[in-house]
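Pasting a structure here, questions to come.
Apart from one protein chain that is not included, each protein chain of the complex appears where it belongs.
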Amino acid sequence: MKISARNVLKGKIVEVTKGATTAHVRIDVGGTIVTASITNEAVDDLGLVKGMAASAVIKSSDVMVAVE
Amino acid sequence: MKISARNVLKGKIVEVTKGATTAHVRIDVGGTIVTASITNEAVDDLGLVKGMAASAVIKSSDVMVAVE
Amino acid sequence: MKISARNVLKGKIVEVTKGATTAHVRIDVGGTIVTASITNEAVDDLGLVKGMAASAVIKSSDVMVAVE
Amino acid sequence: MKISARNVLKGKIVEVTKGATTAHVRIDVGGTIVTASITNEAVDDLGLVKGMAASAVIKSSDVMVAVE
Amino acid sequence: MKISARNVLKGKIVEVTKGATTAHVRIDVGGTIVTASITNEAVDDLGLVKGMAASAVIKSSDVMVAVE
Partner (left out) sequence: MKISARNVLKGKIVEVTKGATTAHVRIDVGGTIVTASITNEAVDDLGLVKGMAASAVIKSSDVMVAVE
């Protein structure tokens, strides 16, 4: 599958925390930790576990820009 | 200002393209290009130009996870 | 690539309209038209054209529920 | 109420799962299950239960396109 | 129609700017201007014009919190 989302940041999962319905997955992308809030079902379906190679995928319209 | 969005990726603007109402800003984050789709007004208000230090800011609920 | 987004609706592209920076892609999903607003770059990169098989992909946290 | 969101997919609720703060509502849209992640408060306020007619509502800027 | 989105801010449209595909609609909500970026089609379909009563509708998962 190839997706229209412009941002696919390759990394490695460093933490998976499941809640009641929502899980937090932390991915180390070149030294920066990116946090994804996804469904528990997606964690199970993709078999996401610590140490696994994974990408953070973000649609461009969900990216803001900040300056100091 | 301190924001709840968990993902603030520091980088440098490499391209600003304004459309009729929507602009695309590309930020080099440690060698990876992140594209942000924001309003032309935000580009003007923040004075975003190529070469400027800037961060890509993303709410965790807008981050997906992909595996091969 | 396998993605955490829970909603992948298979269909066929019925219209691609490019704007200055943002394109609208309409996908027929079992008789219902789903509109996606994505970047022109994504349209070019994926080679999206009318008649092509494609899926509308939506993260669960972006789906609302409405009742009459 | 008439809303700007372009995608209103009519269906029937097949499952409602409440978590600590976030609920998952699954809607059968012409044979395809669409999952919505919404607040528990919304579930209570709209009285969402299995078997009820409901629509999945999605803003076009939250729809991505994927191809094989 | 009743929607799960928790935030429905009533106001009055003060500006509608159409781009090539994306429009910006500004709504005065009790003295604060809220900007919505929506499709040109939605503007036409709802007949949005300056001076019209309208609400800004926002899903809770799209709201961030900032402190000084």
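Chains here go by letter, A, B, C, D and E, matching the order in which they are written, and residues are numbered from 1 within each.
Basically, a contact is a pair of C-beta atoms (placed from the backbone, for glycine too) under 8 Å apart; a residue touches a chain by one contact, two chains touch by 3 or more.
Bear in mind the structure is a predicted one, so any value in this text is a computation, not a measurement.
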Candidates A:Ala23, A:Ala42 or A:Ala56 - the one touching the absent chain: A:Ala23
Absent chain, residues of subunit E that touch it: 3, 5-9, 13, 24-25, 27, 29-32, 34-38, 42, 46-48, 52-68
Hidden partner interface residues of subunit D, rising order: 1-5, 19-22, 39, 41, 59, 61
Positions on subunit B contacted by the hidden chain, ascending: 1-6, 36-39, 41-43, 45-46, 48, 55, 57, 59-61
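The rule is short, and it goes like this: only the chains that are shown with their structure count from here on.
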Proportion of interface numbers common to subunit A and subunit B (over half same, under half different): same
Chain pair repeating B-C, as identified from C-D, A-C or C-E when over half of the contact pairs by residue number coincide: C-E
Euclidean distance of C-alpha centroids - subunit B vs subunit E, Å: 22
Computed distance of Cα centres, subunit D from subunit B, in Å: 29
Per-residue overlap in subunit C, given as positions that touch at least 2 other chains: 1-6, 19-22, 24, 35-39, 41-42, 46, 48, 55, 57, 59-62, 64-68
Chain contact graph, described as a line, ring, star, complete graph or other shape: other
